[in-house]
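Only one protein chain is missing from this complex, and each of the others stays in its spot.
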Amino acid sequence: MEKIMHKPMATTGLPAIGWSRRLLSWEFFLLLMTAVVFGLNSLASPYFLDPWNLSDATFNFVEKAVVALPLAMLIICREIDLSVASIIALASAAMGFAAQAGAGTELIVLAGLGVGLLCGLVNGLLVTRFEIPSIVVTIGTMSLFRGLTYILLGDTVLKDYPESFAYLGQGYVYWVFSFEFVLFGVLALLFYGLLHRTNFGRRTYAIGNNPTAAFYSGINVARHRLILFVLVGLVSGLASVLLTSRLGSTRPTIALGWELSIITMVVLGGVSIMGGAGTILGVVIAVFLMGLVTFGLGLLNVPGIVMSIIIGAMLIGVIATPVLLKKFKGRKSAP
Amino acid sequence: MKKMLQNREILLAVLILAMILLVGMITPDFLLPSNLLAVYNDTSILIILALGQMLVILTRCIDLSVAANLALTGMVVAMLNSAYPALPVPLLMAAGALLGLLLGIVNGALVWKLGIPAIVVTLGTMSIYRGLVFLLSDGAWVNAHEMSASFVSIPRATVLGLPVLAWVSVLVIVIMVHFTRQRRLGREIYAAGNNPTAAFYTGIQVGRLQFVAFSISGLLAGLCGYLWVSRYAVAYVDVAAGFELQVIAACVIGGVSIMGGIGTVQGCVLGALFLGVINNALPVLGVSPFWQMAISGAVIVIAVIANSRAERKVGRIILKKAALHAG
Amino acid sequence: DSVRIGLVVKALGIGFFEAANEGAQEAAKELGDVEVIYTGPTSTTAEGQIEVINSLIAQKVDAIAVSANDTDALVPILKKAQQRGIKVVSWDSGVAPDGRQVHLNPSSNALIGEMNVKLAAEAVLASGAEQGDIAILSATPTSTNQNIWIDEMKKVLPQYPNLNLVTTVYGDDLADKSYRETVGLLKSYPNLKAIVSPTSVGIVAAAQAVHDQGRAGEVFVTGLGLPSELAGHVDSGVVKSFAIWNPIDLGYAATMISYNLVKGSATDSSVGMGRIGTASLDADGSAAMAEPFIYNASNVHAFADIF
């Protein structure tokens, strides 16, 4: 027995927890890619290295990135939400009506957040009460929420937003730092804290790794998942606030098709779609990586659909690389 | 369970009939046999794709790339036809199916050989395939007058009262029934999805079957590429955009379990028909276009809740008296 | 230093806009010192267009000429572009006045509406009836252009007592949905004589559906479409006639207007459009290019090779 127990353990300076060690190297890999893309971009376009241009570029992805944060937690917890973009639309409609009714900015924001939260609650209840796989539930609510938006809005445009509302999606806090971007930074820190520094985060990993064992350890798994769905809904509501303010108007097609690019960000960030693994840092880096790739290609006027080929290939390539490396290594070390 | 499952499918069939009758009460013409055939014909492509998707879901995977696959093969076939109008249509169909198969093989190989989760793989290939349509066509359309007469007319030619398009789907259904019941490979797909460990113990290679399922799904998507393009007599980048979700919804409504191992051809076909009838009835009923999406969303949610009841694990039954009840 | 103009379309891969690009390139060649950057999002969304416009702003182009997916949602970003000294023109599908300096309508909206009704009336006559039902197959319920034109059509309709507009349906610019909606129309309204589709995806799908339902000759499809996409359906007789303005001219004119704005050779009331002439601007900066042109069996093939 002794000889088994005292096998040499790889105890590095890093916390000796297997998964975090693996993920740290993943993040390093992502960071490296981001640096390479940054370098290539600055070589390829003279317009790239301009603070204002970089700042403008962030508008293209921060709203999605904001949703990616709670969605990462949900996916770590072995669930998924495909309805986020539809929640954004429905929340935007609610804000539009609030604005039309003469509500002030605070109230409008509240309406958006409230509807987002409610949508998250609906998803969460359907998943936890009826024990239906979330991918199926949210395929349904994806149509349902956007459908409701169509019913509510029809072909009208809601655009009576007060002046002060515009700040949220268009204003700057300091120099080139937009309100949206700063908010994303703050949220990233908050979610980093929530996932990596609190009981709640620890439970999220525990459930994602082994829901049964987590349940047997006295964790209320259903409630935890419900809370995460609500959180995703709420933050989608927030993203809706930002997006609506940036566009200055609401239509039912708002944020159409965003769900897949948000999930792509999360997966690219090293969050395992099977649950249990992933970090906020990884997601944040992936967000910037994707943002830089699309902005860089945009400066070269590469059509968006070609970019999507590149993003798709990047997604598969990045996930496949560690697997391939392992295979290759395994082959080399074999006699 | 057998009884219950049949019940569920019968329930679905009854629901579809009720829906048809209801629509018929408002618009009697809807009940004409010719119209019902037309509705079936209109649903054919969805049925074919849903059957391919079912196999993939049975093995605990998902294929998000079917619609993009369809768009790409459709574009290739249409471009081939407009460049070489002399090529016989059956050859083009075969080419489409073959290309679709190839695209499915790419998905399957990534899942099997690299063990990347199917949802990640097909999320990626979905963008890639769709992007390739653009690169290939340079964004241009292939229009009706650029297609040869036979290319456009074959799927609509009526044989024994039914358009060829519908016949193709009937053929696919028959083959799939045979495949899932009478072929070793088909049965092994169920086994692999139901319990991968047990499957491995019995010498069934789960990864290989996932590969097979993806390949078949790809092949059928390729076949549909031609059918779609010729039916609507136009090919462009956005063909069937977002259709993958309808396909998955058809499976889910038809009782295919997203957890794998459960699902039947008849259920899947009924699920597709359910959506098909709704899609065809709403315009006829003059339901406000703004309501249509919410209605189909609500239908999916309700169907899924109903299925979750039927699918609930029975667990072991230790007590004799309880066993009698369940039996 | 050449003038760089970003030509932003609703989405890449639409024949109409490809043709507009041809016109823009023609203008660029004619002017000599112009570089046209032809770009657009993957699908017809405002968010996608904003992303594209963002990168044009970053490249410090001199002008942006955009056919908008959303009248209002583009306003903030286009305002920003203007603040950075970029001239903004909207064409085809407009942007609210705040977001642009000039809007170039392909034609006057009233004229387009009237034209569509006139075509429908011709179609009804062609079917051999004195009067009959007509229906509209539009794009999405939120398409700005289509909604304006449909409104204009409804204004003109009372002058045509023999036309009875039964309904408006939406095919979302998806071939399959438009097809299904058309089939629905044919089923629900047996007396239908004409379907008017003021959108190029819809008109093609509707024509195909009418043909497949064996109703060619009874029901005619008309509206706005491209000769290249409709030539086949004119041949098959489902489409008698349809209209469209010349997209090449439209792209050409938009480029010319952008150039003139950059060069400062435009006034508040008029701006030059090169070979097409001079556009006169109304109070909020809108201009109309030309009357829509009608295509039928006699001329469709000649144009099918062009756009």
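Every chain is named by a letter (A, B and C) in the order it is written, and numbering of its residues begins at 1.
In this section, a residue touches a chain if its C-beta (ideal position, glycine included) is under 8 Å from a C-beta of that chain, and two chains touch if they have at least 3 such contacts.
The working rule: contacts and distances are computed from a predicted model.
K.L.:
Just by its UniProt name, which of "Heme exporter protein C", "Acyl-CoA dehydrogenase", "NADH-quinone oxidoreductase subunit J" or "D-xylose ABC transporter ATP-binding protein" is the chain not shown in this complex?
P.N.:
"D-xylose ABC transporter ATP-binding protein"
K.L.:
Can you list the shown chains that the hidden chain touches?
P.N.:
Counted over the whole complex, the chain not pictured touches A, B.
K.L.:
So one chain is hidden, and I want to know which residue out of A:P133, A:G169 or A:G276 touches that hidden chain in the complete assembly.
P.N.:
A:G276
K.L.:
Which residue from A:W52, A:Y216 or A:F328 sits in contact with the chain not drawn here?
P.N.:
In the full complex, the listed residue that touches the missing chain is A:Y216.
K.L.:
Out of B:S150, B:N194 or B:S288, point to the residue that touches the absent chain in the complete complex.
P.N.:
Here the residue in touch with the unshown chain is B:N194.
K.L.:
Of the residues in subunit B, which ones touch the absent chain?
P.N.:
1-2, 178, 181-184, 187-188, 190-191, 194-195, 197-205, 261-262, 313-323, 326-327
K.L.:
So that we can see where the missing chain sits, which residues of subunit A does it touch?
P.N.:
So the residues of subunit A touching the unseen chain are 1, 4-7, 9, 11, 15-19, 193, 197-203, 205-206, 209-210, 212-220, 276-277.
Following the convention adopted for this analysis, only the chains that are shown with their structure count from here on.
K.L.:
Once you draw an edge for every pair of touching chains, what topology comes out, line, ring, star, complete or other?
P.N.:
Chain contacts: complete, every pair touches.
K.L.:
Using the touch rule from the top, work out which pair, B-C or A-B, shares more C-beta pairs.
P.N.:
Between the two chain pairs, A-B has more contacting C-beta pairs.
K.L.:
How many angstrom lie between the CA centroids of subunit A and subunit B, rounded to a whole number?
P.N.:
30
K.L.:
Subunit A: which residues touch two or more other chains?
P.N.:
150, 153-154, 257, 303, 305, 308
K.L.:
On subunit B, where are the residues touching two or more other chains?
P.N.:
Within subunit B, the residues that touch at least two other chains are 134, 139, 237, 289-290.
K.L.:
Enumerate the contact residues on subunit C facing subunit B in the complex.
P.N.:
Spelled out, the residues of subunit C in touch with subunit B are 11-15, 18, 43, 141, 167, 169-170, 174-176, 179-181, 183-185, 187-188, 190, 204-205, 207-208, 212, 228-233, 235, 304.
K.L.:
Okay, in this complex, where on subunit C does subunit A touch?
P.N.:
12-13, 37, 39-43, 45-48, 50-52, 54-55, 57-60, 70-73, 75-76, 80, 140-142, 147
K.L.:
Okay, in this complex, where on subunit A does subunit B touch?
P.N.:
Residues 126, 130-133, 135-137, 139-148, 150-151, 153-154, 257, 260, 263-264, 267, 273-274, 303, 305-306, 308-309, 311-313, 315-316, 319-320, 323-324 of subunit A touch subunit B in their complex.
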